[in-house]
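Just below is one structure, and these are the notes that go with it.
For this view, one protein chain was removed and the others were kept in their places.
To keep things simple, chains are lettered A and B as they appear, and every chain counts its residues starting from 1.
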Amino acid sequence: MKLGIIITTDRHLDHVVGITQAASAKGHDVSIFAMDSGTRLLAYPEFTQLCTADNVVMSLCQHSASDQGVNTEGISKEIVLGSQFNNAMMNNEADKVISL
Amino acid sequence: MKILYIFNDGPDEKATKLIEEQKNDNKVETVDLTNKETSYDELVDKIEQCDKVISW
Partner (left out) sequence: MSKKIAVIIKDRQDEAIRMSIGLTLMDDSVDVFLLDRDLVKTKDNELNIETLDEMDIKTYSNIEGCTESAYIPTATMARELLSYDHILPY
């Protein structure tokens, strides 16, 4: 399964990490897109480190990050500083999409 | 059709209105993420096995 996760709030870090790790361990491909206040999760290493798994890709809406005052300097190159286009790609490719 | 609702912040009145209609012709399952005993392993399996997932 290709699982898409749209993160629109910063309230569910534990679930983001738990679901991503569980899906990744089962061999599913996971794509994460953060926007709105979800971009605030960039401040948490537990979140940013998810991109180190081979079958997890991460991107975020840079416009949202800017709006939310999120510092994107120095974040892993594996995390794409993108736009709503990245969300569109994720939804187009994913078998299932959840939002957290 | 198997429909999975994931409640991120507990059960929701508006979602319940949709569920009441949908469960007439479908199998609807709900998972409440505010329940600390939720197994992420089991949740991923449910997401994979359902026809539609709606995280509310």
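We take it that a residue touches a chain if its C-beta (ideal position, glycine included) is under 8 Å from a C-beta of that chain, and two chains touch if they have at least 3 such contacts.
It should be emphasised that the depicted structure is a prediction, and the values quoted were computed from it without experimental measurement.
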| item | value |
| --- | --- |
| Touching the absent chain when the full complex is considered, from A:T48, A:Q62 or A:S83 | A:S83 |
| Residue among A:M35, A:C51, A:A65 or A:I79 that touches the chain left out of view | A:M35 |
| Subunit B, residues in touch with the chain not shown (by the definition above) | 1, 3, 14-15, 17-18, 21-22, 25-26, 52-56 |
| Residues of subunit A (touch criterion as defined above) contacting the omitted chain | 4, 6, 8, 35-36, 83-85, 87-89, 91-92, 94, 96-97, 99 |
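Assume only the chains that are shown with their structure count from here on.
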| item | value |
| --- | --- |
| Residues of subunit A defined as touching subunit B within the complex | 1, 3, 11-12, 15, 18-19, 21-23, 26, 28, 96-100 |
| Residue ranges of subunit B in contact with subunit A within the complex | 6, 8-9, 33, 40-41, 43-45, 47-48, 50, 53, 55 |
